[in-house]
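A single protein chain has been omitted; all remaining protein chains appear in their positions.
Moving on, here comes chain A:
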Amino acid sequence: MADKSTTVEKVIDPIIDLGNLLFVDRDPIEGDALENLATRARNNTQLLFNNIWQLEQKRIDEAITVALPLGTYRIPREKKLPEKKEPTKWEKYAAEKGIVKRKKDKKVFDEVTKEWKPTYGYRRANDPTKDWVIEVPDNAEDPNKDYFAERKEKKKERMAKNEMQRLKNLARQMKTTVKTGPSTEKMIGVGVDAKEKSKQQVRFAVDRAKISTASAGKFQEGLKGEKKNIKTGKKRKFEANEAPVSSEKERSMKILQTMKAKKAKIIEEKASAVAGPIADKPKFDPKKRKSTKSEPTRQKSQIHRQTWFKNKVDAKKKGTAGAGKSKGKGKK
């Protein structure tokens, strides 16, 4: 260590942030970076410590201390910024009215026991639940009422109300409404209304209805294009994995054979359907096409019309019969 100098020369001013004890070396890399790395690290550390020594020093109990300045280098935040919570209904109201939260001490002096006790919670001072006696008020309607039970009841109600309000606030923050649960007004055992049923529920209902015949749906015909009931309660069964492969080979060969047989049938049908009209049609030939155009086939209706006109002209020449009568003649 002794032979190494404490003065370090840098080509480009490094970034030194003493607050974060950060040193950024901005010199270009020369030669083999791996070899120079150790000496470079030492030099940089030396420079950082040189800067620390230049700070104002204080002696505290034989130890030299310095106060680091505030960090200037902005280090990115580790966690994302907390999302802003929507204020609760009370917080909104308090802000409106300008009500400020007053902090109470955690402990209060209990005059009865002459002791410092927690303000809230277990073993709190001035605990109303620990009263051994409650005075019956003068204007009491029913002096024999259990005032302890009433107090407990009221406490429970307050807790329930608070919980409800808390949930409502949560729902408001999440922009939803509190679900009120199953209504007591609805009829029990009637089931979901048909219009409100999901696709799956309808599917199940249909499946259930189909097997609800005397023969357990054995003779129930499905509609055209209707899906088969998949959930019949039967468990799927697979062949054993460890069985000898030779039997499996046979099985798959059999499947292949049946597939082939089926395939041949389809191809034959298709082939006949496709091949039929092609064989009847004359082959496409540009020379032939012209010839066919010159003498088009005479259709029956055309012949009929021609004879009708011929008869009409004949009748006019003779001047005796109308077209209606001659039509009959023509047919003969």
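FYI, a contact is a pair of C-beta atoms (placed from the backbone, for glycine too) under 8 Å apart; a residue touches a chain by one contact, two chains touch by 3 or more; residues count from 1.
As a convention for this text, contacts and distances are computed from a predicted model.
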item	value
Among "NADPH-dependent diflavin oxidoreductase 1", "phenylalanine--tRNA ligase", "RecA family profile 1 domain-containing protein" or "60S ribosome subunit biogenesis protein NIP7 homolog", the UniProt name of the subunit that does not appear here	"60S ribosome subunit biogenesis protein NIP7 homolog"
Listed residues A:E115, A:E226 or A:E248, member touching the removed chain	A:E248
Absent chain, residues of chain A that touch it	236, 238-243, 245-246, 248-249, 251-253, 255-256, 259-260, 263
